[in-house]
Structure formats: C-alpha cells, structure tokens
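This is the structure, below, for whatever I ask next.
Only a single protein chain was left out; the remaining protein chains are all shown in position.
Presenting chain A:
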C-alpha cells in the first residue's frame, strides 16, 4: 500500500526526492549567481540575496515580504508564487492539497542556496490561500 499516492510513505518519498533535486539545483544556482557580487557580510545579507537575486532568477519576481525574529528564523512570503499562478479548482481545500507538492522543489532550492553559502537550515513551506506561499527558514547555528 506504500506505493499508493494517498499514503504518507508515498508522500514522504515524493517530498524527499523533489527536495533533494531542488537542493542540488540551489547549490548550482548560488554558485553561478553569487560569483560577481560583493562578499556577504552576515546571514541577513545571504537571505536578502535569496529573496531578491535568486528568487528573480527562478520565479522572475522578488519575495514580497521578509520577516525575522533576529534569532535565526526567517519567514519569506511570496504573495503571487509563480507555480501557483494557474492553479484553480472548484474546491479550494483540494486545490491547496494538490498545490502542496509544488513547494517541495523550491524548499530544496532554498536549502541548497543557503548550504552552499555556509548556512545550515531547515526549510518548510505552506500555503493558506493560493497563489500565496510562505517559506519558513530555521537556521541551525554552527557549533
């Protein structure tokens, strides 16, 4: 039963796979697009690079809102997340459930970008209303 699309095991395997692909893409992107810019000064600087430069490369727009608790947690909101721009269904709940997997790859991209710039993090994403998407980044302090 684990191979069936509606099981948790199946969903998790899809998540792991897409997130891993995104991670590798994120690493590559940050290498290519951070090459000609000044050295990063701090964590926030890296996050801003992600929100402005890299988001524009991938989704052709910047992140609309960035919040932080100044203790290593960042919340990025894209109020018109491009992959969601043409999703609609009669039933909003179902649309949201189906939209969810489209967040896995971008989560991986974010983690890959941060990782290649020296920041370890846990990245989670959710949507409460299409086409908006929220990404939460919890950075893990270096020991």
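Convention: contacts are C-beta pairs under 8 Å (C-beta built on N, C-alpha and C of every residue); 3 or more make two chains touch, one makes a residue touch a chain; residues count from 1.
Everything that follows uses one rule, which is that contacts and distances are computed from a predicted model.
A.B. asks: Leaving aside the chains on screen, match the unshown one to its UniProt name from "Trafficking protein particle complex subunit BET3", "Glutathione S-transferase A6", "tRNA (adenine(58)-N(1))-methyltransferase catalytic subunit TRMT61A" or "DNA replication complex GINS protein SLD5".
C.D. replies: "Trafficking protein particle complex subunit BET3"
A.B. asks: Please pick, from A:57, A:97, A:122 or A:140, the residue that touches the omitted chain in the full complex.
C.D. replies: Spelled out, the listed residue whose C-beta touches the missing chain is A:57.
A.B. asks: So which bits of chain A touch the chain we can't see?
C.D. replies: 17, 20-21, 24-25, 28-29, 32, 57-58, 60
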